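Here the complex is missing one protein chain, while the rest keep their positions.
For subunit A:
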Amino acid sequence: MSLVVASRSYADFTPEATFDIKKVDLHRLEEGPPLTATLTREEGLKYYRTMQTIRRMELKADQLYKQKIIRGFCHLYDGQEACAVGIEGGITLSDHLITAYRAHGYTLTRGGTVREIMAELTGRRGGIAKGKGGSMHMYTKNFYGGNGIVGAQVPLGAGVALACKYLGNDQLCVSLYGDGAANQGQIFETYNMSSLWKLPIIFICENNQYAMGTSVERSAASTEYYKRGDYIPGIRVDGMDVLCVREATKFAAAHCRSGKGPILMELQTYRYHGHSMSDPGVSYRTREEIQEVRSKSDPISMLKDRMLSNNMASIEELKEIDIAVRKEIEDAAQFATTDPEPPLDDLCSHIFANDQPFEVRGATPWTKLTSTS
């Protein structure tokens, strides 16, 4: 019976606790984020639930992909949850964020629902992009995707930051990229212009050790990604600890908002899945390595242990959250597999904004289709 849970009053739990967090490595900075982080019970439960939701959502996507209900590209985020959740904990929804293609977690933290994310993966009309975008092209307010071209999102993020400065709204833009993208020329071009113009941008390199099948040692002459911004101050952070990520993000956000210009964060993290669903992920790394990270550094387990050992939540409570999350995912998957595909009328729509409807040539000269805004 649920009497056991109901009778346990919330006054029994520790409302707030302070944890030691790993010191970050600094580049061109005298001081870094604090060495401790305070977590309230509410925050803890929220982070736990969000990370668990991302985890379960990605695992469900794995299932649906293997059943061929999701097609094309599917880049899963399980293992990296602390990054998306920690970053969001350090900024607000009126700030801006842009990332590359491993974007399902961010779509959620930026305000998307599991339902519309999954329905986008299955290409249905209820998808967050009405089935037009797919895994790599999901958008919400102040979230600019979901970008398929490696590295292209970084200058885009600087452009968003330029708009923030131009409009004087004290907002900033978080621009994410991976260890593979970190070698892209356009990123260095962006470092240059962001610094010259003191744009309020936080560059974040999610270093999960592998760019597709190429390890960092094989692709980068310098794997100290937090130093690669050269004249841009940088910090290297444990990306598996949601509190580390949050404190580092708060620190970086304060730096930006003070008008000092860009700052670079490297998050050391890990993905359990291969690069995408087409990659088993074990030809370039060992199963033992994956297992070791899972057992020693899993972000959800780490948070769970912290909360339990400090009496901030009960096992039953967390189990209830797990059950609720599982149900949410099941309902979303049910929707995603039963919602109809987009209507054919939608084929040519959304080419131009605010325009009169116009004719679009179909596959044959006699096929005249209509595009609406």
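Operating definition for what follows: a contact is a pair of C-beta atoms (placed from the backbone, for glycine too) under 8 Å apart; a residue touches a chain by one contact, two chains touch by 3 or more; residues count from 1.
Note that in this section contacts and distances are computed from a predicted model.
Set against the options "Snurportin-1", "Protein OSCP1", "Pyruvate dehydrogenase E1 component subunit beta" or "Vacuolar ATPase assembly protein VMA22", the UniProt name belonging to the omitted chain is "Pyruvate dehydrogenase E1 component subunit beta". Considering the full assembly, A:Ala158 is the residue among A:Ile21, A:Leu108, A:Leu121 or A:Ala158 that touches the omitted chain. Only one residue from A:Asn192, A:Ser276, A:Ser314 or A:Thr337 touches the chain missing from this view: A:Asn192.
Residues of subunit A that touch the chain left out of view are 96, 98, 129-133, 137, 139, 144-145, 147-149, 152, 154-164, 166-167, 173, 185-186, 189-190, 192-193, 196-197, 349-355, 358, 360, 365, 373.
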